[in-house]
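Okay, handing you the structure first.
Yeah, one chain of the complex is gone here, protein chain that is, but the others are all in their spots.
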Amino acid sequence: MEIGQTRVICTACIAAGVPRWRKDSGLGWVTAEYGMLPASTGSRKSRPIGRPDSRGVEIQRIIGRVLRSAIRFDKLGDNTIHLDCDVLEADGGTRTAAITGAYVALSRAVNSGVSDGRLSRGIVRGAVAAISAGIVDGRAMLALDYSEDSTADVDMNIAMTSGGKFVEIQGTSEGQPFDSDQLSDMLGLASKGIRKLLTVQRQAILKKVRKGRS
Amino acid sequence: MEIGQTRVICTACIAAGVPRWRKDSGLGWVTAEYGMLPASTGSRKSRPIGRPDSRGVEIQRIIGRVLRSAIRFDKLGDNTIHLDCDVLEADGGTRTAAITGAYVALSRAVNSGVSDGRLSRGIVRGAVAAISAGIVDGRAMLALDYSEDSTADVDMNIAMTSGGKFVEIQGTSEGQPFDSDQLSDMLGLASKGIRKLLTVQRQAILKKVRKGRS
Amino acid sequence: MEIGQTRVICTACIAAGVPRWRKDSGLGWVTAEYGMLPASTGSRKSRPIGRPDSRGVEIQRIIGRVLRSAIRFDKLGDNTIHLDCDVLEADGGTRTAAITGAYVALSRAVNSGVSDGRLSRGIVRGAVAAISAGIVDGRAMLALDYSEDSTADVDMNIAMTSGGKFVEIQGTSEGQPFDSDQLSDMLGLASKGIRKLLTVQRQAILKKVRKGRS
Amino acid sequence: MEIGQTRVICTACIAAGVPRWRKDSGLGWVTAEYGMLPASTGSRKSRPIGRPDSRGVEIQRIIGRVLRSAIRFDKLGDNTIHLDCDVLEADGGTRTAAITGAYVALSRAVNSGVSDGRLSRGIVRGAVAAISAGIVDGRAMLALDYSEDSTADVDMNIAMTSGGKFVEIQGTSEGQPFDSDQLSDMLGLASKGIRKLLTVQRQAILKKVRKGRS
Amino acid sequence: MEIGQTRVICTACIAAGVPRWRKDSGLGWVTAEYGMLPASTGSRKSRPIGRPDSRGVEIQRIIGRVLRSAIRFDKLGDNTIHLDCDVLEADGGTRTAAITGAYVALSRAVNSGVSDGRLSRGIVRGAVAAISAGIVDGRAMLALDYSEDSTADVDMNIAMTSGGKFVEIQGTSEGQPFDSDQLSDMLGLASKGIRKLLTVQRQAILKKVRKGRS
Partner (left out) sequence: MEIGQTRVICTACIAAGVPRWRKDSGLGWVTAEYGMLPASTGSRKSRPIGRPDSRGVEIQRIIGRVLRSAIRFDKLGDNTIHLDCDVLEADGGTRTAAITGAYVALSRAVNSGVSDGRLSRGIVRGAVAAISAGIVDGRAMLALDYSEDSTADVDMNIAMTSGGKFVEIQGTSEGQPFDSDQLSDMLGLASKGIRKLLTVQRQAILKKVRKGRS
C-alpha cells in the first residue's frame, strides 16, 4: 500500500485454529500486528525490545478491530487470519494506510482460500477503508503528510464501510480542541476520500499477484 | 472516582525533571499509567507480565493525551506530572472514569504545588472530563455499565473541555457500524453528561483531603 | 486491612484446577501475589517492569507459605486459591498486614464456597495472623511504623496460629545483631499482638460484605 | 564451599563505584547473586529466563543482607563488592552454604585489596556464618540434607556473628507449626554448628589460592 | 538485494557517537541487525518476543563481523553505522544476501557522508561480498535455494574481499561430514560467485537512488 511517500507491506496469513479463549465457539478470529522497519523514519527507530512500543500497540489494536468488523466469524469457522502491516517508509497516515492495505490482503487471502476449497463463501461482510484527516490553520484537510501532521491541531483517523457507515473514529486534539463544525468537515472530507480508496482496493483485489502469494 | 460500580484510584505525583527527549526545552510533561487490580473484574485478571497488556497500553495513551491537552507546558516548567489510574472495581467506563478522576488529582496536586510555591500559576488551561456512550438496540445511551456494554453495537469515549469542545473522540463499532445521526446523538448525550461531571470535579477539587495527600 | 496508616486490599479468588506440577495429586494449591500502587509510598514507586521487584518477590513468597500452612489441601481438592495483596498506602508492616488480611479474604471466600456447595467443609485448618516487631534504641517494640522502622536495629516478622505456635519467623538485623534475650522479647510482644489480631480477624470474617464479593 | 554433597562456588569481585541511589554518600555497597547450574539438582533445572526464579530472588536477598551486616561501608568507601554464589551440586542447605562461603570469598578479596593498597583497613566488622536446622519427627536437627529436608516439619536458616549474635533468622513450618521450645532447640544446635563453621572459615581465608584469584 | 526469490532490504544509518565501551577511543563502530517479516517464509514466522530469535542473533553477529572488516575505524571517527537487514522474502541464502546488500548500503551511506563533508575519505577499506555453497548429492553447488538447501549435506557461507581473501567461513555438515576436497570445491565455486557479486555491487553503489535516501 503506497499513499504519498508512505509505504506499508500488508500481508494476510490464514492458519487453522483459533486462540485458546475462543476454542470450541465455532467462530474464527482476526488479529493484526504493526511494525516499522528501523529505517522507515527520518531518524533511525530502534527495534522494539520484547514487544511493539506503546504507539504500535495502540495502532495494531485499531487495525485488528476495524478488520474484524469486516468479517463474519461464523463463516470463517475454526481459522485465524493474521494480518501483518510493516511500514517500509513512513510519511504520515501509516495506520490508515495499514487498514486500507490490510483489507486488500485479507480479501485476496480469503478469495484464494475459497477458490481452493479451504474456506466457505460469505466470509467478507463488505469492504472497509480508512483515511486520516486533520485541522491545519483552522481548516479541515485530508491525508496529512508528516510535515502537515506535525503542525496540525487535530489528528483524526476514520474507517468506513463500503456502505458509508463508520467503523472507527479516533480523533485527538494535539493543540486547540475542536468543535462540532470542524468535526463535520473532517468527517465529510474523509467520506469522500474513503470512497476513492474503496475503488482502488477493488482493483488491487482483482490484480494478478506476482508470485501467487497473497 | 466512583461512577456506578466502577471505582478507580487516581493519583498525581509531581516530580522535578522531564524525560530525556524533552530536556532543555523549558517545557514540562504529563504521563499516565493505567492498571487493574487482579480482583477488579468478574473473573480474576492476571497481573501483566513486564508491561500493561495491550488494552491497558491503549487506554493509558488516551488518558495521557487528554490530560496533556489541559496543561500549559511552558508554565509547568521543568517538571513531570505522573498520573496513576488503578481500577479497584470495573463495571464499564473505566477509561473515562480514569480521565475524569485524573483531572481532579492533577488539579489538586497543581494547587498544592502553587500554594507551597513550588509551581507557578496558570498551569491548568481548563478542565477536561470524559464519558462513554454507546448504541444499544439502535438507541444512543450514556455511561454503559458492563452488562449494557457487552451488548452495545458501538462503544464511544468522548473527552471534552469545560469550554464545550472536543479533546478526544474514540468510537468503535463492535457490531453494526453507525451513521452520522447516531454519532450526533451520542455526542449530544455525552456533552450533557460531561457538563455534570465538570460540576462534580469542581467540588472534588475544593474538598479537604483526609490526610493531606493529593 | 488497615493498621496504622498502612492500607492493603486483600482478595481471594478460588479457581478450578491446580498448577501443572500438582496435577492429578488430588491436592489443591494456594498462591499469593503482592503489589504496591505507585502512589502508596512517600516518593512514587515505579510499576515493576515484567515482574514484581525482588523485595516484592520475597514478600509474596512469605505470604504464600504462611497461608498455605492454614489450609488442608486434600480437603480443598482440585482448586487453586489466588490471594492478591495490593498496598494502597504503605507506612510500615505491609507484609504482615497482608498476611493478616489475606487470611480474612481466604476464610470468607472459602465460607462462601462452602455455603453454595462448591467446596467441602474442613478446608481451613485454623487461623493465622502476622505482626512485625523490632529493636529500637535497644528495646523491643511492636508494629513499627515507617519512621520507627527506618531507625530500628532489627526488623522481625512473625506469623502465628490461633493455637499460639509459630508458622514463620523472619528477622534481620539491619544495624546491631541481636541476642537471645532480645529475640525472646520480640517474640513475646508479637504473641500478644497476634492474639488481638486474631480477634479482629474473627469479627471481619463474620461481617456482611458490601456487595457480596469476598 | 562443600558441605555434605552440596557444592557452591562463591566469588567476590570488588569494583570501583556504587549503585546510583547510593552515589556521593561516601559509603560502599555489597550485593549478592545466587544461581544454580542446570545439572545441580536431581532433575535438570531450566535456566531462569530473564532473572533468577522467585526462590533464587529470595535467597540472594538474604545472602546480601547477611553479608552487608559484616561490612563497615564507611571504610569500604566508593566500592561495590559483588558476591556470586553458584551451586554446582545441591543436596540441601545451599543458601546457608552460600552465606558461609561468600564470607570467605569476601574476606580474601578484601585482604587482597588491603595488601595491594586499593582498600583501607577495618572494612570487615567480623565474621558471619550460617547453617540450617529443622524439626524431623519432632526433634531438632542440624544441616539437613535433601532427603531429610523433604520430610522436615520446619526449615530454619540461621546466620550468626563470631560474637554469637543473630544476624538473620528465617524459619518456616512446612508441616506442623513449632513452639518456643523447639525454636530454642534449633537455635542452640545452630549456635554450636556455626562455631565450627567459623573455625573452618578462618582456615580457608588464610589458605594460599591456587592461581592467585580470590 | 534480490538473489533468486530471496529479497532483503538493507539500509545503513550513520549516527554520531559510539557505544559506551568504545568511548574516547577515537574509533568508530559498525553494528548490524537482522530480521524477517512474519510473512517472509512459507509458513508465517512469529515476531520475536523481546529480541531476535537465536538464529537471527547468530546471523546478525556474522553480518556485523564481516562488514566491520571492511571499515577503517580510525577514519570513521566518532560515528556508528547501523546496518539493518530485513528479509521480505526468504528462499535460501538470506544471510549472504544480507552481507552483500549491506555492503552496498554502507558504501552509499559513506559516499553520501563524504560528499556532504560529514565524513572523511578512506573509511571503506575495500569491498566484501558473501555467497552460500553446499554439497548436494555429493557435489559442490553454489547459492542453494530453499528446496536445495533442505536436502544439502553441508551448508557453507563464505565472505571474501575484493582482493580475493577470506573474511568469514562458516560451514556446517547437516548430514554427512565433509572432507578437504569437498571444502576446496565449495571455496572454489564461492570465489567465482563472489567475483560476480562484487561487479553487481559496484554498479549498485553508483546507481542514482530513487529518493535520495541511502
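Each chain gets a letter, A, B, C, D and E, in the order it is written, and its residues are counted from 1.
What we mean here is this: contacts are C-beta pairs under 8 Å (C-beta built on N, C-alpha and C of every residue); 3 or more make two chains touch, one makes a residue touch a chain.
Not measured: the values here are computed from a predicted model.
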item	value
Displayed chains contacting the withheld chain	D, E
Of D:Arg47, D:Arg118 or D:Lys196, the one touching the omitted chain in the full complex	D:Arg47
Contacts of chain D with the absent chain, listed as residue ranges	5, 9, 11, 13, 15, 33, 35, 37-39, 43-44, 47, 49-51, 82, 84, 86, 88, 211, 213
For chain E, the residues touching the chain missing from this view	50-51, 54-55, 57-58, 60-61, 65, 69, 156, 160-161, 163-174, 176-180, 183, 187
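As a convention for this text, only the chains that are shown with their structure count from here on.
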item	value
Residue-number overlap at the chain C/chain D interface, same or different (half cut)	same
Maximum centroid distance from chain D, chain identifier (CA atoms)	A
Remotest chain, chain E as reference, centres from CA atoms	C
Numbers and ranges of chain B residues touching at least 2 other chains	50-51
Every chain pair in contact, whichever chains are involved	A-B, A-E, B-C, C-D
